[in-house]
Every structure is written in structure tokens, then in C-alpha cells.
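Sending over a structure as C-alpha cells; questions will come in a sec.
Only a portion of the chains appears, each positioned as in the full assembly.
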Amino acid sequence: MMMKNKVLILFFSALLSSTSYASNVNDFCVADLKGPDSLSGYPCLPPTTLTDDNFVFNLQPANTSQFPTIKAGISTAFVNEFPALNGLDISVAHVAFEKDGFFPMHSHPDATELIILVEGEITAGFVTGMNSIAYLKTLKPGDLMVIPPGHLHFVANSGNEKATGFATFSSSNPTIHSFNNIFANNVPSDILAQATFLDIAQVKKLKARFGGSN
Amino acid sequence: MMMKNKVLILFFSALLSSTSYASNVNDFCVADLKGPDSLSGYPCLPPTTLTDDNFVFNLQPANTSQFPTIKAGISTAFVNEFPALNGLDISVAHVAFEKDGFFPMHSHPDATELIILVEGEITAGFVTGMNSIAYLKTLKPGDLMVIPPGHLHFVANSGNEKATGFATFSSSNPTIHSFNNIFANNVPSDILAQATFLDIAQVKKLKARFGGSN
């Protein structure tokens, strides 16, 4: 009789499963990175192909030898590395800075960033549109700092030791818009100088550094 | 001259139609269930293939012989049955309970549920995260009860007669997460017992009933 109960309840389960097939797909949607991308992200892998491993990702520690010029490194778990994040509005990176290391001014148009400092000391700041205010703080381990979406910000190791932490984001795929991108293209130097109020010599120097021309 | 007006206005109409082709697709988007699913639902059937019948669905009455163990039945009009609901944020099910019938504890992660009792008497309840409060009411015909998204809830026939009604949802595809699903898999019984504060014998008994192992 237990058997009968089991069978009947499972039938109930089966019916709900079949009617709720697409719902589960909407509950989560592990990205099929080969599918066409769209504004709402990638199409979903078929739920029946998923295993435990799809929901776990090993985030390697950031390596400060990755970018010697800025003495910093970043290791990301965004949707392209961890497809289960597709559409779930969250992602994370591990970041590391040697002494004097830093991340230059950049913004994430679509994502809040929440910094978690684990070791060392960093100074981070962001600039707002209102009254040209900059909010700037030196963080110790355990300190968090929040950067609103689309705000230009930077992070610098302000201590004497290595600094490491996590940068978490409110998007599965936070775009990184580096300020120095504006020098890495062929926009004429005089136009850039006008648009940025920089001296033209400064613009040309940075164009040379970041691979721009004109 | 009427004719001329007609032709000219129809030309106007045609232009608007051609420029607004995709708009109409966005106004509604009858699901192509064969298309790849995504976080925003299914792709749309071509508007030109649609007929009156696409917008109507016959919802069969729920049959309480469907699930003898719980003496209840459910008949759903979710997006998989009624593809015109795709993305329109609404769906409905007919539900029926024999005397002593019930729907066990479950939740809908993405959808509000609004219960409409048509006949009989039911008692429904949901549990909130705050202060462990449960809201519990006995409903008579004409009574509505609202269950917030993601809240564990149950419904039981508390009268002496059959009870029937509608469950409406704020999603075209409300997922049904039954509490008893946690016993229908191969998670080791000792881990489940710890995670639920249940006695291990109780866990094993329910694993047997719902087809779980370990």
C-alpha cells in the first residue's frame, strides 16, 4: 500500500514536472554559450543535461604577475566562465594587488560593485555626477565598499603588503569600461583633447601607450 | 471619393503595419514551444500564422481521481498548455479536492498565487520568514486568499463536501516546488536529517515513500 501511495504521488510529481518544465527553465537557465546572445542573455542548456557540476565553479586566486604594469591581477567568475550565472544577476571576481598595485579608473554600466577586502589595505574612490563629489576611503580587512552602477571608480593598494579581496557584482556579466579605452582607438588627438580638456601632448602620449592612433 | 479615402487610409494603415511589425510581436508573443527557451520565455510564432483559436483555451475541470493519495486534482493552463500566455505574466489552474483532500506544502519561487474558492470549504496557510509567523484561514465560497511569491503554503479541504476553485498566478509558468521533493532524491539520509531537524527514521520513511535513495 505504501507502494501504491508512492506510485500515485510520483504520478502527481510527474504531471507537475511536465507542466512546469519551462518554469524550471525560467527558475534558472544555465547558458548555452554557443546560442545566439540577446538582451536577456543566452538561451538555456536543456535542463535534462545538467549535473551537479554545472552549479559549481573553481575561482582561481588572482595572480599579480598577470598585469605587471599595474601590479595587479583579476580572476573572474562571470557568465562566460560560469554559465550557471546566466540571468541570475550576480557574479564575482578575485582581485589581488602587490604593493603599489592598482586598478585604473573604470566603470560598470550595468552593475553595482561591492568590494570585500580580505587582506592588506586599499584605497578606493568613486566620482558622482552631483556637485563633482568624490567618495574616497581607505579599507582594512573586513571592510566593504559599494560602487553604484555606472560610476567611475578606482582601487589602489595603499598599504605596504599585498592586498586581496573579492569584487562582487549585481550582474552575471558586468562590463568593464576602462577610462584608458578612450586613448586606444583612432579618434583624432585634437578632438580627444577638446573633449577631455587634456593637453594634446598628454593625449598623444597616452595614445602611444595604449595603442591608439591619430 | 469614399473609395479614394479608403485606399489612402489603408495605405496609411499598411505603412503603420509594416513599421510596427515587431511592436505587435512585443505586444504579445504566442510561444513557439519548439524554439529554444530563454530567461524571457519562448520565441514568438510568426504573427501572420495566428488565428482566433490561439487566444482561447478550454480548461478542463480538475479531477480528484487524478491523485488518489491526496484526493485532489489540478488542471493547468500554463504556457505549455496555452502558449498565448507566453510572457503575459498570468496563468490559471482549476483545482478540486474530495473530502479530506489536500495539496501538500509547496512554493512558487517566481509567482504570486491568488486562490478563488468556488465551492466547499478549504483551509489554506503560508509561513513567512519573519518571526516564524503562519497566516492560516478557512475559506468559504467567494473568498480569495493571496500567497506571496516563494512562500511555503498548503491547502486542505476542511469541509465535508468536495471543494473546487481556481488558483491564478502572476506568471505564465509558475514553478511548483513541493516540499516532499527533498525526499525524492539520493541525498544521504543523515545529511537530510541534519538539514531538516527530522529524525533519521522519519527521513528514511519519506525517502521510501517518495522514491528517494541513500
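The chains carry the letters A and B, assigned in the order they are written, with residues numbered from 1 in each.
Note that in this section a contact is a pair of C-beta atoms (placed from the backbone, for glycine too) under 8 Å apart; a residue touches a chain by one contact, two chains touch by 3 or more.
Quick caveat, the model's predicted, so the values are computed rather than measured.
Shown here are 2 copies of a single protein sequence; counted across the entire complex in this file, the number of copies is 6.
The rule we apply is simple: only the chains that are shown with their structure count from here on.
The distance from the centre of chain A to the centre of chain B, each centre being the mean of the chain's C-alpha atoms, comes to 34 Å.
On the side of chain A, the complex with chain B involves touching residues 2, 4-6, 8-13, 15-16, 18-27, 29, 32, 35, 38, 40-44, 86-87. The part of chain B that touches chain A in the complex is made up of residues 36-42, 66-70, 74, 76, 78-81, 109-110, 171, 173-176, 178, 180-181, 184, 208-211.
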